[in-house]
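Structure incoming, see below.
Apart from one protein chain that is not included, each protein chain of the complex appears where it belongs.
Right after this comes chain A.
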Amino acid sequence: MIQEYINSGILEAYITGSASEQEVQELLRMKAIYPEVNTALQELETDMERIAQYMAVTPPIHTWDKISDHIDELMLRQTSAPTQFIEREDNNYKNFSKPDTGPQYIELEAESNHMKVHKTWKWVFIAVFVLSKIFLACAIYFYLENRQAQQQLNDLKTELHQLKK
């Protein structure tokens, strides 16, 4: 009887999400009672994974970056979310509270010291940093060159004066 149930194709319908709610409930009941059903279901799930592994495509790196950015954004929102206004016991702010109108919030401008920038700016900052170092090195080099040239010019002038005399 169990084998008949397993062979009916209901397990395949269940794992592909095409079974009706009634069939799902029945299968979950059968799975709990008969280990054979559970084993057959696990085998089918392995088959599904096999097909998927066969057709798998490696996602590009930027796909995870998108997911990561989205979660980071949520984290940032969570940390800067406004706190619910709680009425003080001394009733000094009684007039600001309107009962039965849902949660009360005080609107405040965010005073966070942090600034959120896109990840691509990281490379821009690195490029600016490297370029500034190159310019600095060039400036020092040309300054020294110039100083040496000035020195030589002065020496030559002195020699010329001496020769004229």
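One rule holds in what follows: a contact is a pair of C-beta atoms (placed from the backbone, for glycine too) under 8 Å apart; a residue touches a chain by one contact, two chains touch by 3 or more; residues count from 1.
The rule is short, and it goes like this: contacts and distances are computed from a predicted model.
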(message) Leaving aside the chains you can see, what is the UniProt protein name of the one that's missing? Options: "Acetolactate synthase", "Sigma-70 family RNA polymerase sigma factor", "4Fe-4S dicluster domain-containing protein" or "Aliphatic sulfonate ABC transporter (Permease)".
(response) "Sigma-70 family RNA polymerase sigma factor"
(request) Could you tell which one of A:3, A:18 or A:120 touches the chain left off the display? (result) A:18
(request) Write down which of A:2, A:75 or A:126 is the residue touching the left-out chain. (result) A:75
(request) List the residues of chain A that touch the chain left out of this view. (result) 7-10, 12-13, 15-20, 42-45, 47-60, 63-64, 66-68, 70-71, 74-75, 78
